[in-house]
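This is the structure I have questions about; it appears just below.
Only one protein chain is missing; all other protein chains are in place.
Showing subunit A:
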Amino acid sequence: MAIFLQLIASGVAVGMIYAAIAFGYQLTFATSKTLNFGQGEALALGALFGLTLAPFTGYWLMIPLVLVFGFALGAVVERLGVRPAVKIKSEYGWIMATIALGIIFRNVAENIWGRDDLKFPSPLPESAIQLGDIRVLPMELLIVGGALLMMLAVEIFNRKSIWGKAVVATSNDIDAAGLMGINTQRVITLSYSISAMTAAFAGVLVAPVTLTGATMGAVLALKAFAVAIIGGLESGLGVIVGGLILGIAETLTGFYISTGYKDVPGLILLLVVLSIRPVGLFGKAVIKKV
């Protein structure tokens, strides 16, 4: 039993890492039906930027600066990669453009920070704490708490602030929102900014546990993408559930079946969800009237 709980605990920690990154996909998809395929690079840039700042500001003070950095980064991606494609009603232009920007960001990061995996100093003690039968790292608790808090903050922003309401309105019906006087273009920029901001925040959150480097986002962002598909691209709750499912499936498979097949059940689940419920477990099936 203790083993099972330990596996679940580790699975939850890994799953929340995926969820935190997947959350960013969901934000931009809601407003513009586009995704930032450079989400992994936004994560890596956030973590590397934070790593550079941390010696001067300390871990906690560095976070707001990283948030500002991520916010600006998202706006740049939207302006350069997404808006031109959306303007000419290109269905795929934004895919290539965000991937291209991601590659550029990665190369820039490699030139500035090198391509070695770096150690990110942990703000919390690095020895595990005993909770009943299981052992967790303080940093893992911070990841779970931080990710939930971040999602909650974005939800509150969407529900309470005037800007957030504009985001929700745009998500529901972009044309109607436009007719109601909402500047939907700015709302889309905003959603990209918030999305990259959450990615950058996720970067500094997970960096002390994972390795930090220009390529740190590659594997994580891919897993997060699977999470977003499983959970549903339009649901905040969906990415949390999807992340937990994938993370726990990985650790349980690793232990009970084989560590060589660790990644397989998550991907099978992805295929099953796509064939049975393409909008994801928590996605809203919308009937498109043409």
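In the analysis below, contacts are C-beta pairs under 8 Å (C-beta built on N, C-alpha and C of every residue); 3 or more make two chains touch, one makes a residue touch a chain; residues count from 1.
To be clear about the criterion, contacts and distances are computed from a predicted model.
A chain of this complex does not appear here, and its UniProt-recorded name among "Sarcosine oxidase subunit delta", "Aminomethyltransferase", "Electron transfer flavoprotein small subunit" or "ABC transporter substrate-binding protein" is "ABC transporter substrate-binding protein".
Although one chain is not displayed, its contacts with subunit A can still be listed: residues 3, 6-7, 10, 13-14, 17, 110, 114-119, 126-128, 130, 135-137, 206, 209-211, 213, 215-216, 218-220, 250-255, 258-260, 262-263.
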